[in-house]
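Missing here: one protein chain of the complex. Every other protein chain is in place.
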Amino acid sequence: MLHNVTEVSAESLRDTIAARFPQGYRFITLTCVDGGATWELLYHFDRNYELSHVRVRVPKGAVVPSISGIYACAALVENEVQDLFGVTFEGLTVNYERRFMLAVEAPLAPMVRTPVAQAAARAGEMRM
Amino acid sequence: MIFPFLKTLFLSLRRGPATRRYPRVVRTPFPGTRGHLVNDAGKCIFCGVCARRCPAGALVVTRTPAHWTLDPYRCIVCGYCVEVCPKKSLRMEPWHRRESGGARGQG
Amino acid sequence: MGTVMALFFVVVVAPLVGLVLNGADRVVTARLQGRVGPPLLQPLYDLVKLWRKEPLVVNRVQIGYVYLHLAFMVMTLVLLALGGDMVLALFAHAFSALSLVIGASSVRSPFSRIGAQRKIMQMLAYEPVFILLVVGIYLRTGSFMASAVGRLDAPLIVSLPLVFLAYLVALEIKLEKSPFDVATSHHAHQELVKGVTLEYAGPYLALIEVAHFYETFLLLGIVAAFFVRQIWLGVGVALVVYAGAIVVDNVCARLRTTWMVRCLWTVPVMLAVCNIIWLYVRRTQGG
Amino acid sequence: MEALIGSQGLTKMTRNELAVAVLVVLPLVGGALAWLAPWRWLRSAVVWLTAGLSAAAGVYAVTLLPFSVTLGSWHEVVAVVCELMLVGLVAYFAWDERGWLIVGLCAVQVGVLIFEWLEGAGQIPVIKDAVFCLDGLAGALVVIINVIGGLILVYATGYMKVHSCHGGGRGAREGRFFLVLTGFLGLMNGLVLANHLGWLSVFWEGTTLCSFLLIRHEGTPEARGNARRALLINVFGGVVMSLAGVVAQRGGAESLEGVLGSRLTVVFVLLCIAALAKSAQFPLQSWLLGAMVAPTPVSALLHSATMVKAGAYLVLRLAPAFEGSAVMDVIALIGGFSFAVAAALAVSQSNAKRVLAYSTISNLGLIVACAGIGTPLAYAAALMIVCFHAASKGLLFLCVGAIEQEIGSRDIEDMGSLLHTMPLTAGVTIAGMLTMLVPPFGMLMSKLMAIEAAIEAPLVVLLVIAGSALTVFFWAKWIGRVQTVSYHARYRLERMPRSMMGVLVVLCAMVLGGGLGSLAIYRQVIEPMALGAFPHAAEKAVAALRAAGQLHSWPILVFPLLAVIAWLVTVWRFNPGYVRLPYLAGENRDETELSYKFTSVKDEPVVAWATSLYFRRTLNEERITPWANLLAWLLVLSLLGVLGGR
Amino acid sequence: MAWSVHELLGRSPWFVHYNCNSCNGCDIELLACLTPLYDVERFGMLHVGNPKHADILVVTGSVNHRNARVLQNVYAQLPTPHVVVGLGVCTSSGGVFAGSYNVLGGVDKVIPVDVFVPGCPPRPEAMMDGFLRAVEILKRKSAGLPSAPAEKEVITVAPPSGPHAEESDAA
Partner (left out) sequence: MNNATTSTPRRTVIPFGPQHPVLPEPLHLRLVLEDEKVVEAQPAVGYIHRGIEKLAEVKDFQQNVFLLEHVCGICSFIHALAYCQGIEELMGVEVPARARYLRVVWSELNRLHSHLLWLGLLADAFGFESLFMQIWRARERVLDLEEQTAGARIMLSTCTIGGVRRDLSAEQVGQVLRGLDELEREFDMFVPVVIKDATVKERLCGVGVLTQRQAQELGAVGPVARASGIARDLRVTGYAAYGELGVNPVIETDGDCYARTLVRVRELYQSLLLLRKALRHMPDSPIAVAVKGKPEGEVVMRVEQPRGEVMYYLKANGTATLERVRVRTPTFANLPALLAILPGCELADVPVITLSIDPCVSCTER
């Protein structure tokens, strides 16, 4: 089962994670889960083999602050989530503009199970 | 050290080629090797458990008419069907399945 | 009559010898690696096949340089066989390689172009050795004519031992063997895919291969005919040299281009220069 | 021609004197007319006519050789007056450009001239040397100057038309441009023909002035600065030459012939230093690179084919007399050094005109080196380079000019796809570069001879070998870039003024024909000249000279020819179905005129590009030049050591 | 004469490998074919990295949206005659990945395939069988004979007494 989960809001996400960086936490990865009306973003960290997680729930269509400015290595995974779930990250250091994992011809945000109308509209916007 | 590989080189020259000269010399597979899937028609009861469990969707079983169909170009030879087969009619043969190609019969 | 025989030999027999040598190279390499390897005549099969393939090109310009590559290579051999001027032969040989370089850089594939540049770097590395060899021969014979070598009383290896050593290293480069196979190689696995020969396909690749056969013959022929001079002993030494080159190919990693140039200019070229200085000194003292 | 002039009552002049007069005066007059011409077409017509006439005169003059012209003692007065006028002009321009150092040098020169005049006034030379003479060496240069120079003039008319359309020059300036450019031919002819040191000095100074004015033509700050530098270095050369005149006078010689006869080493050394300045040898090379701001015909005419050859010519002319002396060894070293270092620096350049400039320096260095080696074979090699280099390099400059006008860049890296956009020029360029590089063309053969001739001087031979290798490097890079092309079923000729196109074709044909016939030229022309220059050469040296004539055994022609024929057949029977995109790791996108694109990050197209190697870090021009100059100055100082030894 | 030339033609099949959507299993088994224990150079086979030198295009894995165009590009640069060999079940159907949003299916959706080698991954022996078959096809093609694309038969088993007792594959 999951231990050490900190729930934060999207606004305080960056601060929380910026506080972890100097403490020697290693960023493992970011998991996005389709929670129906929301996206659940789960940031996994490791320190001395001990896992800890930061969870953010944002409504679909909202913009999520990118942590790639803090953990440079997060840029790739954020791009991947952006591709597969259609989450928009703000302040990505390297932005592939949804051409990271998926080609132009591939379906948009294929991992999303329940597309919210709002999200779809936003996705359409981005495609243009 | 200069050229420490020289020794190995001449050793392998002395040992001779390690090549298994397939197809001239065919090596018997180890027992238990998963080569290709075979269904013993006599034992099969066309229950469809294998088809439901197959992770690759390579098996299709219909009760009427009683057909067990394997798409060998989809089968990933994992042996899960063999494990779940209630009648043990499925088994893995150790030899690999041959390729299909356009020149068959003429070449 | 002797001239006709010599010409026939270098034009017709030389590539066949080169072909068999290359086939032997592949077999020996395979055996050293613990494999069975291809048949001895595999290069012939490759040639026949390449000859029958579609001659793919990127543009029409590059084709001319393949022909030039081969033509200059044969010319080198012919010039030497006729006992002609060695500097001219040296230039012809250099331009054979250069043709390939220019041809390879006339296409837009960056791999091919970088391969071409590396080939030039190789030339910068090994050409001094060849030039010093010619200088050394001049100092021994007092003539630039290849025919003068035949009139020497002692084989060149006696008076040019250090040049010979340098020549062995240059040979390794010219045969595109490890550790110097930076521009192209007979094995595909490298950062430049196929380097110089990347954009040549089918018959054109076959021509490049034929030129390589000529070159193999030429390089080993120089060992046999210039350095050793006694024909059977020469052939023996040449074969030993070739075998050595194959072995070195198999015990080395490929090194970087810059390292190659640095290495060549520090050790072999300097060795050869020492040898040349020694000859100069001996000449001025001995009169 | 004789009849024509005869009818005007000039019959008392001999043919020889007439030829000299026509060669010197005709271009000056033509230039003046071109200056005065109110319309461009008229100006072009005048220039064409002058070019044609002087080319004819040049060829005619050569049929007369050898001859010499003596004049009454009045000519010395004329020479000094001309010289003073020229120095005055130079000083005026220098004042205008705020080149105080140059003005100072001019003052020194005036002083030297007056000193010479005063000292010479008391003496009455017993034997009068010829004032002008035309021998084989001068003849070769006269042909080059007038034929190649004439072609460049014709090209220049077309070039300047396009150039001014691009806003490069204004009408009035163009008139002056052609005045200087056309008049230059006359001065250059005079320089080559002059035997009297005074006249030599006059024409020497005249070419300096021409060069200065033409470099300054564009009027930009950069052009003015570079012109000033050129003026400074060449006036320095002029001063040294005047000094040489003084010393020669004291030694009882007043002409080149006299110097040759009396073996005045000091004069020789001074003249050599003047020559180094003119031929832009290390350490005095920097002006030639700056001179590349001038319009390209200027670079072709003055700064590669003719004027810079004057220095090499002077060394060559004097060299046979000083054969075997220590001075010659140093000269050979300076030449060889320039050859190798300039070639190395050319490798690091991507600016086409700078590459050509360095290559020019390099080849001039080889000429000087050969002159310094001083064997008949070396002398022959030097002559070969003088001829073939002038033609090939002139052609290449013209090509670069045409290319620059078309693509707006002189960067080699921008010259891909030229075979498609301007097939004729690109083809001519490639042909020109191949003639600099590949057997059986003359340049390569002369390099070969240079190596064989230098074999007895270990240090020089090393430099020559290194230089040759580096030369190959930068030409190969450039050829590769120019002929980089995608497949096109058909090619359309570029639009270019007919005069330019015509000159390119004619000059290219000459270069190719001459290159292929280099053996014949060698046997018929060069070999006798070399033998003539070294009448007492050792038997072995003559044998080497003769042997070089046998170099071109049949393989050298047959095999390249076979390759070319095979290529033509392949192209003739070419099947467009065989064309594929180049290998780009499977990510080819599309093919456009100028670039191959591959699909890359974000599925976006990216241009695949491979620059050539320039070794900008290792062969850094700015870092190497000071050291090279220092070394070269040391060599020059060791030349001056001869003066101290006296 | 013609026969012997074509016989020679089959003795130097050079291959280029493109990994489409493979899990590496087939790729490393393909590389294993080059190594001492299997050594396909016995048949004159060489791994050339460049499609322009290749006679055989060896594909592993299925096709996805991004690599389809690469595969087409590589295929377009092959000189004729050439043969395409698909290694592993992914090349023929997508294998275990079939049905994913980014798996278009077998390689034959994009380029014609001459030989399919089943297995996941196929053993080196199976690959060698496939290559030898490819060589046969290569010889036919260079002789100008037609060659059908590879078929993908299914194996159907019915009760022994049933009306459709057959096994369509000789295995």
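Read from first to last, the chains carry the letters A, B, C, D and E; within each, the first residue is number 1.
Quick note on the criterion: a residue touches a chain if its C-beta (ideal position, glycine included) is under 8 Å from a C-beta of that chain, and two chains touch if they have at least 3 such contacts.
This one's a predicted model, so the numbers in the text were calculated from it and none came from an experiment.
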Interface partners of the hidden chain - shown chains only, full complex considered: A, B, C, D, E
Option from D:G58, D:G467, D:P555 or D:G586 whose C-beta touches the chain left out: D:G586
Which residue of C:N22, C:T141 or C:S178 touches the chain not shown here: C:S178
Contacting the left-out chain in the complete assembly, out of D:V162, D:I407, D:V506 or D:V606: D:V606
Positions on chain B where the hidden chain makes contact: 1-5, 8-9, 11-12, 18, 29-30, 32-34, 53-56, 76-80, 83, 92
Interface residues of chain D (partner: the chain not displayed): 222, 225-226, 289-290, 348-351, 354, 411, 413, 584-587, 598, 600-602, 606-611, 613-617, 620-622
Absent chain, residues of chain E that touch it: 16-32, 35-37, 47-51, 61-62, 64, 66-67, 70, 73-74, 95-97, 99-103, 120-121, 123
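Assume only the chains that are shown with their structure count from here on.
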Co-neighbours of chain E and chain B - touch as defined: C
Chain labels contacting chain A and also chain B: E
Central chain (distance from its CA mean to the mean of all protein CA atoms): C
Chain located farthest away, centre of chain D as origin (C-alpha): B
Chain pair with the higher count of C-beta pairs in contact (B-C, D-E): B-C
Cα-centroid distance, chain C relative to chain E, in whole angstrom: 38
Residues of chain C touching at least two other chains: 30, 33-37, 54-56, 193, 198-199
Sites on chain E at which at least two other chains make contact: 36, 39, 42, 50, 52, 66, 77
Interchain pairs in contact, sorted by label: A-D, A-E, B-C, B-E, C-D, C-E, D-E
Residues of chain D that touch chain C when the two form their complex: 416, 419, 437-439, 444, 448, 451-452, 455, 458, 461, 465, 469, 472-473, 476-477, 479-481, 483-487, 547, 551, 553, 555-556, 559-560, 562-564, 566-567, 570-571, 574, 578-585, 595-596, 608-610, 612-613
List of chain A residues in touch with chain E within their complex: 102-107, 110
Chain E contact footprint on chain C (complex, rising order): 26, 30, 33-39, 42, 44-46, 48-50, 52-56, 188-189, 193-194, 198-202, 205
